[in-house]
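Take a look at the structure set out below.
Excluded from the complex is one protein chain; the other protein chains are retained at their positions.
By letter and in written order, the chains are A and B; residue numbering begins at 1 in each of them.
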Amino acid sequence: MKPPPFEYVAAASLDGALEALAEPSLETRALAGGQSLVPMLNFRLAAPERLVDLNGIEELARVEETESGGLRLGAMVRHLRLERDPLIARRAPLLAEAAPFIAHPQIRSRGTVGGSVAHADPAAELPAVLLTLGARVRIARRSRGGESGSRVERTLDLEDFFLGPFFSALEPDELLTAIEVPPSAPGEGTAFDEVARRRGDYALAGVAARVRLDSRGVCDEAAISLVNGGATPCLMREAARTLVGAEPTPEAVGATAAACAETCEPAADMHANEAYRRHLVRTLTARVVSRAAGRART
Amino acid sequence: MRISARINGSAWSGDVEPRLLLSDFLRSEVGLTGTHVGCEHGVCGACTVQLDGEPVRACLMFAVQIEGHEVTTVEGLAAAAPGEAVSVERLHPVQRALHEAHGLQCGFCTPGILMTAEAFLRENPAPSREEIREAVSGHLCRCTGYHNIVEGVALAAERLAADGPGADRDGDR
Partner (left out) sequence: MSRAGGTWVGARVPRNEDARLLTGRAQFVEDVEPPGALHAAFVRSDLPAGRLRGLDVERARAHPGVHAVFTAADLGPLLRPGAVLVPPPPLEGLVFHARTALPLVRERIRHQGEALAMIVADSRYVAEDAAQLVEADIEPLDPVVDLGRALDEDAPRIHDDLPSNLAAYVRQAKGDYAAARARADLVLERRFSYDRGIGGAIENRAVVAEWDARADRLQVWDTTQAPIPVRNVVAAALGLSESQVRFIAPFVGGGFGPKIMFYAEEILVPWASIRLGRPVKWVEDRYENFFATTQERGQLHEAEISVTREGRILGVRDIFIHDSGAYDPYGLTIPINTQCTLLGPYRVPNYESEFRVAFTNKPIVTPVRGAGRQHGVFIMERLLDLAARGLGLDPVEIRRRNVIGSDEFPYNHEIMYQDFAPLRYDSGSYEESLEEAVRLVGHETFPRERERAQPDGRVVGVGVVNYVEGTGIGPYEGARITVEPGGTVRLATGVGTQGQGHFTSFAQIVADAIGVQPSDVRVVTGDTSDFHWGTGTFASRGAVVAGNAIHAAAQSVREKILRHAAKALEVDPEDLELADGAARVRGAPDLSVDLGALALSANPLRGAVEPGTEPGLEATSYFGPPYGTTANGTHAVVVAVDPETAMVEILRYIVVHDCGTVINPTIVEGQIHGGVAAGIGNAFYEELVFDEFGGTSNASFMDYLLPTSTDVPPIETAHLETPSTLNPLGTKGVGEGGAIPVAAAFAQAVEDALADIAPGLEILDIPLSPGRLFELLRGAS
């Protein structure tokens, strides 16, 4: 279980990284925290010819407040920071709540938000949490022939970023540079929970929810995302809509949970079959949405 | 590829192949065989070392990535210098507590647990048993059933609070 040989580039700047990635004759790959990529290399399930190490790029490691009061998380912000940074706890408490569910401290000290999102693993916590928060991703690449300027950037809704299991909208020469989380609205509550075999394992199923209540206690916006609820990290738009316009009573929440369980498309694997996963989605959705609604009330 | 880093407080520089895992580098190039290798996919925790004071899996990093950083291994915990005989009296408080609590049997996973526990107690000097269990849950141990590891870390916390630099931070909680 030793990695195959590769060429190593320690990028010192974003432009340097983009240039090193955009080498058409080579299979290149960005190395962020490496907590998913390096095991794949050690098992020899991946064999990129060039690894572009992003760990030295200071500009990708920043947590900033946006003009609108939201958050911009650089791709290289590590999971551990989600747990510890007071600004994140204030602006997006759901991130701080969910971060401890990601593997173990030794993984969180290296693993990054950008790496986790770019990996597009339907079993990962962060993509689901960020979907619930309505996040957008910033993507950059070096200009291709004929394009003006040195760098081309685009922004995508996170929902449009995930295309399949471990498959995203990123082109080979592109790099996910930042994640933008919109500001939370007044009257909003969020919650996360999952069922995993062991602490730190990928969840059998997990649910992230955001519920906004108006002054009468009626839900006027809801978002629910699932971990391991489908082929991609998935936002359950239809199911969440069933809660809008209603008070989040146990019955209403139960109906939403049932809708979630019905419409999700979980895969079966050795740890849980499809029926069990649906059942967990239902149970967890009811619990998590109730908790989010409770927080919205206070 | 040439790298320079600090390892257990000493400067190290030399050439390494980019694909050399940090775990293999420490063991075969630097001769620090206290860092053990159990799974090479980041689950068992035996290879845990500290990078700039934070625990990391040495099997999930390349040696070239420590350029300009500080690595601490189990050999860097106790006061004894290389070649000096080891004795219980010279152990770091966390090591000593694991000894007294019988928190190790075959001892293979122990170095990694020590590196996590030391960093954890700096961050959380007065943890509950439950917090300790969570903190070491990224380590697999097949011998101890964890019971005495948890007791050992709790004992270390008490010791450090009583006479270590953690004493003054205790009031924060």
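By definition in this document, a residue touches a chain if its C-beta (ideal position, glycine included) is under 8 Å from a C-beta of that chain, and two chains touch if they have at least 3 such contacts.
Please read these numbers as outputs of a predicted model, since none were measured by experiment.
Novice: For a quick check of understanding: of A:Leu126, A:Leu170, A:Leu204 or A:Val253, which residue touches the chain that isn't displayed?
Specialist: A:Leu204
Novice: Just one of B:Leu121, B:Cys141 or B:Leu160 touches the chain that is missing; which is it?
Specialist: B:Cys141
Novice: Which one, B:Ile3, B:Leu51, B:Ile66 or B:Leu98, makes contact with the chain that was left out?
Specialist: Of these options, the touching residue for the absent chain is B:Leu98.
Novice: Mind listing the chain A residues that contact the chain we can't see here?
Specialist: 1-5, 39, 43-44, 195, 197-202, 204, 270-273, 275-276, 279-280, 283-284
Novice: List the chain B residues touching the unshown chain?
Specialist: Residues in contact with the chain left out: 17, 19-20, 27-28, 32-41, 43-44, 46, 73-75, 77-78, 80, 86-88, 91, 95, 98-100, 102, 104-111, 114, 129, 132-134, 136-150.
Assume only the chains that are shown with their structure count from here on.
Novice: I'd like the Å distance between the centres of chain A and chain B, where a centre is the mean of that chain's Cα atoms.
Specialist: Roughly 30 Å, centre to centre.
Novice: Hey, which residues of chain B end up touching chain A in the complex?
Specialist: 1, 17-19, 21, 24, 40-42, 45, 48, 51, 54-57, 59-62, 64-65, 67, 116, 119-120, 134-135, 137-138
Novice: Taking the touch rule as given, give the residues of chain A at its contact with chain B in the complex, in rising order.
Specialist: Its residues touching chain B are 1-8, 10, 34-35, 38-39, 41-43, 51, 53, 55, 80, 100, 103-107, 109-110, 198-200.
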